[in-house]
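Heads up: the structure comes next, in structure tokens.
With one protein chain held back, the other chains of the complex are shown just where they sit.
By letter and in written order, the chains are A, B, C and D; residue numbering begins at 1 in each of them.
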Amino acid sequence: MDIATIIGILFGFIVIISAIVAGGGWQMFIHIPSMAITIGGMLCATLIHFSLPQFLGIFSIVKKTIIAKVPSQSELIQKMINFAAINRRDGALALEQEIPSLDNSFFIKGLQMLVDGRDSEQIRDFMSIEIQYLQDRHLTGKKILEFMGSAAPAFGMIGTLIGLVLMLKNLDSPDAIGAGMAVALLTTFYGALAANLIFIPLAGKLGLYSKAEVTAMEMIVEGICSIARGENPTAVREKMQAFISPARREEVKASV
Amino acid sequence: MDIATIIGILFGFIVIISAIVAGGGWQMFIHIPSMAITIGGMLCATLIHFSLPQFLGIFSIVKKTIIAKVPSQSELIQKMINFAAINRRDGALALEQEIPSLDNSFFIKGLQMLVDGRDSEQIRDFMSIEIQYLQDRHLTGKKILEFMGSAAPAFGMIGTLIGLVLMLKNLDSPDAIGAGMAVALLTTFYGALAANLIFIPLAGKLGLYSKAEVTAMEMIVEGICSIARGENPTAVREKMQAFISPARREEVKASV
Amino acid sequence: MDIATIIGILFGFIVIISAIVAGGGWQMFIHIPSMAITIGGMLCATLIHFSLPQFLGIFSIVKKTIIAKVPSQSELIQKMINFAAINRRDGALALEQEIPSLDNSFFIKGLQMLVDGRDSEQIRDFMSIEIQYLQDRHLTGKKILEFMGSAAPAFGMIGTLIGLVLMLKNLDSPDAIGAGMAVALLTTFYGALAANLIFIPLAGKLGLYSKAEVTAMEMIVEGICSIARGENPTAVREKMQAFISPARREEVKASV
Amino acid sequence: MDIATIIGILFGFIVIISAIVAGGGWQMFIHIPSMAITIGGMLCATLIHFSLPQFLGIFSIVKKTIIAKVPSQSELIQKMINFAAINRRDGALALEQEIPSLDNSFFIKGLQMLVDGRDSEQIRDFMSIEIQYLQDRHLTGKKILEFMGSAAPAFGMIGTLIGLVLMLKNLDSPDAIGAGMAVALLTTFYGALAANLIFIPLAGKLGLYSKAEVTAMEMIVEGICSIARGENPTAVREKMQAFISPARREEVKASV
Partner (left out) sequence: MDIATIIGILFGFIVIISAIVAGGGWQMFIHIPSMAITIGGMLCATLIHFSLPQFLGIFSIVKKTIIAKVPSQSELIQKMINFAAINRRDGALALEQEIPSLDNSFFIKGLQMLVDGRDSEQIRDFMSIEIQYLQDRHLTGKKILEFMGSAAPAFGMIGTLIGLVLMLKNLDSPDAIGAGMAVALLTTFYGALAANLIFIPLAGKLGLYSKAEVTAMEMIVEGICSIARGENPTAVREKMQAFISPARREEVKASV
């Protein structure tokens, strides 16, 4: 999830900036008031649409989408099989010392419930609600990014209209026309760039990331509930393999 | 719900007006006939689309969206637990003196039914219909705002077409061209600004507000029905906590 | 349903015409060939899309939407309660002399079936099919208006393209450019005005009107079937009140 | 279905051509290379999107939509009642001599199955699959026409871009600018006209035609299955009347 986003944003800006520099006029493309209209207008519209906590939460969701790693499915399966074996051999309490080895807070919470002796239904109920709320939070994040992706070009156009009206005031000096028109178009440029290189693709990535994380969480729930029912490692592996494609199952078997 | 909307509208206009003033021509942006076409045309189209009562109702709904406070979920839970305790200790009639302490008319109506000795099924039936009608009213409000958000730019464009045709009458004086063109573009500017800074984001906010208010009302129904069935405070808290995210439950427990 | 549509169309045209007259060039806005392209093209496309009877039916549906009055819900309830009382006191045959007092042909047909001694199942079956066909007819009307609302701007643009190509023939005379351009823009203006002030809002109103009329018809069916089962006036009132909002029920009770 | 389509296309072209001729420049509107880009590009995109048999099948479907007559519903009912009477009087074999009087191959196939002594379930199964495949074929046809309706303006715009770039090569001669611009706009004109006067409305008509033909086929299946179960003519009429609106039933009764 990680690398593609960073490469895409980085190379996208390199491509755009190269074209501008090659055209020989990069100074013309930096115009603070135009940025203020486009970005400021978009942020204000987003604030009106959403609530303050939702608005502030979007930055941490986006950061997490770029930085966080979805746990590897084969690693998850391998760990769960080990835990199933420990559970059958030494009992659930022996799993407590495995908790420090995990870096996924959802996995830790599940394992803790297992160690605490909760039955599989209680674990599933509690953890399903957690998954539901995570999905809601991600969906809200996706909606905010999509709204930003539609508001940015709209405020770009509003900025261009302001620029055009101001420019039409002094039509007599041809020089001013060119410069005024260029500045007027900048807001549309900023809006289109922000929407198409940042907000719209990030909304798509957030959707994919959310799906991948939810699948991982469902695998964890399935595995821990199997262990809670005292199933053997082979049964646990079969349950968890239903989440991955047949082609990749061989690979998992090999690695396990 | 409140502050973000006001901040967004306020700062949005500050951003736009600053840009205009910085451009040095704010007088050009105030043109009453252009406003009349854009806003008047949009209001007329809205009147044709909707009925007179729906049209008049939208203002109160928007005002309520901005001013009204969705009741805090943890407060609701705390109150309901207190009421459950009172009900178990002193009977439903003792709840009557709690009514003046409430500021939510829906909560009051529910508590009154409880005091009147209605059973939980009657309370749920009556209050569910109220929720249904509130949702319908909010949905109609959302549709009106969305229609305004699409009609405003349309009448902005119609105004611009009128301005362009009028301007093309006297193409010989270059000065008139600039001024005429500037005026023609104003209607598009007004329409785009009204749609993107007011109507479209407000429609979104109304949707979120409606969802939050409906959740609060469903919590009240759930709580009052639990009390009507004589359940103890702990059971009431567990029923109501199903509506809030696991992360916030701890916080509620602490505050309760 | 009635007044808002008429006010909206009337004031909409007043707003647009005022702006044109104030701009000092109303003669320029009347151009029969441009109207012929926009309106003619739109009508032809509508004829290709729909069948001749559907196309001809749209005018009567629109007229009915504007003129016809949806029966008042409280009047309906009051009448039905009276009829229930007459039925219990004097038998179904006594209802025959009430038929001339009704002006709703659907209500008359239902009452006639009651007088003829049909049982409640037969009445519901027959009348539900009538409601279904009315909904289908209204839905087709809505689709035709929506199609007209998208075809009018499209043929407006086609007209503008024709005008531009013709204008570009003689670019040498600047006067001709202005006039030609103005005429070319007129078709876009006509198309945008017809779509946004007439077709799109009327399609919306037809949808609301259809919903209100269907609700009234469902209330009639519910009431007549109750009477046919010999229920008492109070039971009839309760059945019919389920269709109206709790807030308005008090009002009905008072008026009944 | 028939006449409206032909009238619409005919008058549509008359309206457009009249406007062009009245503008005094019909020669300018015939430009073979521009037609080649718009129509050729659209056909190539359609070929890429769909398979060769689907692409070739669209022409016969459109032709059939314009020429073919949906069988009259009252005629269908009348014939079916006659066949039911013959079946009851002389047995299914006597229906064989009625087959030559039919011109609907679907009806013939059904009657043949009846004569061959298949039971009502076998007939329904076989004929339902035929209806399903007809619907699929019509739906594919509708999708192709809709795709053409979106591809034609797109290639019109591509043609205009090519024309503009070529025109901008020699900006020094004002005459060439006008002519080049006019030619450039022609592809957009062709694309918009083809989409809005031909493809989009025809796609709509195909949808309506498909619905009408499927209703007729379902009426045939219902009628033949009734006869196969040996039902009497009155029962057959009642089954088939469920497909037509109550208003038209009287008319059918009269004609039958």
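Everything below uses one rule, namely that a residue touches a chain if its C-beta (ideal position, glycine included) is under 8 Å from a C-beta of that chain, and two chains touch if they have at least 3 such contacts.
Just so it is clear, the structure is predicted and the values come from calculations on it, not from any experiment.
Considering the complete complex, the chain that is not shown touches A, D.
Note on the undisplayed chain: of the listed residues D:Phe11, D:Phe50 or D:Phe243, the one touching it is D:Phe50.
Considering A:Gln54, A:Thr188 or A:Ser226, the position touching the chain not shown turns out to be A:Thr188 (whole complex). Annotation: of D:Phe11, D:Phe147 or D:Phe243, D:Phe147 touches the absent chain (contact as defined above).
Counting over the whole complex, chain A has residues 1, 3-5, 7-9, 11-12, 15-16, 18-20, 22-25, 28-29, 174-175, 177-179, 181-182, 185-186, 188-189, 192-193, 195-198, 200-202, 204-205, 208, 242, 245-247 touching the chain that is not drawn. Counting over the whole complex, chain D has residues 33, 36-37, 40-41, 44-52, 54-55, 126, 129-130, 133, 147, 151, 154-155, 157-159, 161-166, 168-172 touching the chain that is not drawn.
The rule is simple: only the chains that are shown with their structure count from here on.
Hopping across touching chains, the smallest step count from chain A to chain C is 2. Superposing the C-alpha atoms of chain A onto chain D requires a rotation of 145 degrees, rounded to the nearest 5. Computed from the mean C-alpha positions, the centre of chain A lies at a distance of 28 Å from the centre of chain B. Chain centres here are Cα averages; for chain B and chain D they lie 46 Å apart. Touching of two or more other chains is recorded for no residue of chain B. Arrangement of the chains shown, judged by which pairs touch: a linear chain-to-chain path with two open ends.
Chain pairs recorded as touching, per the definition above, are A-B, B-C, C-D.
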